[in-house]
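Working notes, structure below.
Omission of a single protein chain aside, the complex is shown with its protein chains in their original locations.
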Amino acid sequence: MRSTRAFGSSRVPGEHREPLLSIKDLRVTFRTRTESVRAVDGVSFDVYPGETLGVVGESGSGKSVTMLSVLRLIPPSSRVETSGQVLFGGQDLLQASKREIRRIRGQHIALIPQDPMTCLDPVLKVGRQVREAIEAHENVAAGDADRRGVELLATVGIPEAGRRYAQFPHEYSGGMRQRVMIAMGIANAPSLLIADEPTTALDVTIQAQIMDVLRTAQRETRASMVLISHDLGLIAEMADRVAVMYAGHVVEAADVDTIFSSPRHPYTLGLIGSLPQTTGNEKWLRPIPGSPPDLANVPAGCPFHPRCFLSRGRAACRDSRPELRAVGAAEHRSACHFAGELEGAGVLLDGGPHEGTT
Amino acid sequence: MSGFSSYLVRRLAAAVITLLGVILVMVLLVRALPGDAARVIAGLQATPEQVEQVRLSLGLDRPVPVQYWRYVVNVAHGSLGTSARFETSVLSEIGHRLPYTIVLAVCGTLFGAVFGIALGVLAATHKGRWFDALGSMLGVAGISMPVYWLGILLIVLFSVQLRWLPIGGADGLASLVMPTITLGVFSMAVVSRMTRSTMLDTLDQDYVRTVRAKGVAEWVAVRHALRNAFIPILTVIGLQFGTLLGGAVLTETVFSWPGIGQLLVQSINNRDFPLVQGIVFVFAAMFIVLNIVTDLLYSVVDPRVRLYR
Partner (left out) sequence: MPAVATVETPATPEATRTSLRKLRTFARNKGALIGVFILLFLAAAAIFAPLLTSYDPTSQDLSSAFLPPSWQHPFGTDDLGQDILARIMYGGRYTLAIGAVAVLIAAIVGVPLGLVSGYAGGATDMVIQRITDILLSFNPFLLALVLVAVFGVGIGTVTIAAGVGVIPQFIRLTRGQALSLREEVYVEAAVAFGEGSLAILIRHVLRNALTPIIVYATLNIGVTILVAAGLGFLGLGVQPPTPEWGTMLGTARSFIFKASYQLTFPGLTIFLAVLSFNLVGDGLRDAFDPSLRE
């Protein structure tokens, strides 16, 4: 577990480091003819060099949109309003010129997208597409680029890389396509990898392999990684720090041990608690009651309060949106009016995923 | 037999069946001619002997199945009968003029395809802006435009007023310009509408986002999208050819272009039914061949398509 974690994040408490990526108050709203959907509603967090930040949340929590906005990759057909700042390498990516963003995409920040089945151009050979990732940022001869491409495919564990290089995506399996996506992501040794649900579309048996590939890739390139997932087990295994998102907000952020041992937000508690237990005497699953809010009509106050066991209908929860505030240890923040009441709650969860995962 | 050959054979067999159907329709129609078909074909000045001759040579004295069979046999032997008016073989009459029609049709299709795709891509990449609105207005206008009116307007402008281009006939490249434009405008409008909607669809796809994420220029992403959009666009271009053939008849008339379209009109006016039959048969055959060619092109454009299953 901890020993297999990528690139250790041994931080001395109190030590101040410069974040590699700093997202400040990001808001992304989609406007259709009839409504405005607040997909990301004031998100701020930092990513430090060499670490893996896990971003957890249900579908619709805004985790993918946040990271896509970093690279300004929201599809052009949507009418999107973005505000806030995304600081990287000394500039605000949201304000950068098109040429600047293109320079950063693929070279400094790379995206490993969500669904490997639809992410490759079906009419071009795989090798050509890998080569494209290289040629986008370097003036190399085609032959050299091809050679590097084949090496990349081998690095991510594709057997017979040379032969496979000349095949089409439909001749690859899902797991292999995901490996290709990773290969394209690390092709230019970026300093930040964004892995969006890298294992969600894959079989359980393949998932572990893919995570190994990612781990190796990250280690070899010494990159930071933002790992987006709704799979808590994955996060527990891979991440150094965790940000929990709900309805377009970050509701809790802490290092991974703290998040699982002493969560300070009812939603996080609910998430952990809803995991199936392999130990203990639980007979039933404990889901969080209710469903995520309609992002076109976000309720006032805390976005989670309609489903919150802690709220108990208190006025503060209904009326004012809680800020992300420090609770407990210095780097532990939670957006709950009554986070203090959850102190020691982690103990109540007998045998959390923290011990159970492999 | 390899998969591909057997596919080809199957398509050709289906084509033959359709052509047989076309011949049947034609034969039935000639039989349905009000009055005495042989007399009509021979012409009003014909003597009774000539009328009889026509009747015999066309098999009009025999029952329909026999007439039909004779025609099919003739076709299989490469003959389409004799023109009543010109007294030469239908095949040679058509043969002289077919190249002109093909040239015109090909040029018209190319014109429509090239400009249609260009306009469609531009409209899709500038969606919502003035170019897009202009493009869709032109698109609707293009499919509403009567071919012959456009041709005439072009003649009035470029031949009569400006005297830049010849009025008609088929000598030299200059005389090809206006007919091509006239014929191609409708096709261009249809293709551009189709291109725009397909491109809008593909530009949103995940793999285009992946391409952008690699940090390439936008036009590279557009190229990826276009390559994928090509299949439905190709379908439309292929379908347009059929419409084009119809438009060719009118265009050739307007510009006195010596193709089989003009010949068709003349032969209808002359009641020269063998010739009419022959031309219709050739048109149908061209259309069917084109369908097959279009399908074959699919497998080139899209590696996932394997026509033989």
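Chains: A and B, in written order; residue numbering restarts at 1 for each.
Just so it is clear, contacts are C-beta pairs under 8 Å (C-beta built on N, C-alpha and C of every residue); 3 or more make two chains touch, one makes a residue touch a chain.
Just so it is clear, the model here is predicted, and its values are computed rather than measured.
One chain is not displayed; in the complete assembly it touches the shown chains B. When the missing chain is restored to the complex, the residue among B:76, B:160, B:173 or B:300 that touches it is B:160. Only one of B:158, B:230, B:257 or B:287 touches the absent chain when the whole complex is considered: B:287. When the omitted chain is restored, the residue from B:53, B:74, B:89 or B:243 that touches it is B:243. Residue-level contact of chain B with the missing chain is found at 18, 21-22, 25-26, 29-30, 32-34, 137, 140-141, 143-149, 152-153, 155-156, 160, 197, 242-243, 245-247, 249-250, 253-254, 264-265, 268-269, 273, 276, 280, 283-284, 287-288.
One rule holds in what follows: only the chains that are shown with their structure count from here on.
Measuring from the averaged C-alpha position of chain A to that of chain B gives a distance of 54 Å. Those residues of chain B that touch chain A in the shared complex are 127, 200, 203-207, 209-218, 220, 224, 227-228, 301-304.
Against chain B, in their complex, chain A makes its touches with residues 71, 73, 75-77, 98, 101-107, 110-111, 113-115, 118-124, 132-133, 136-137, 168, 170, 181, 184.
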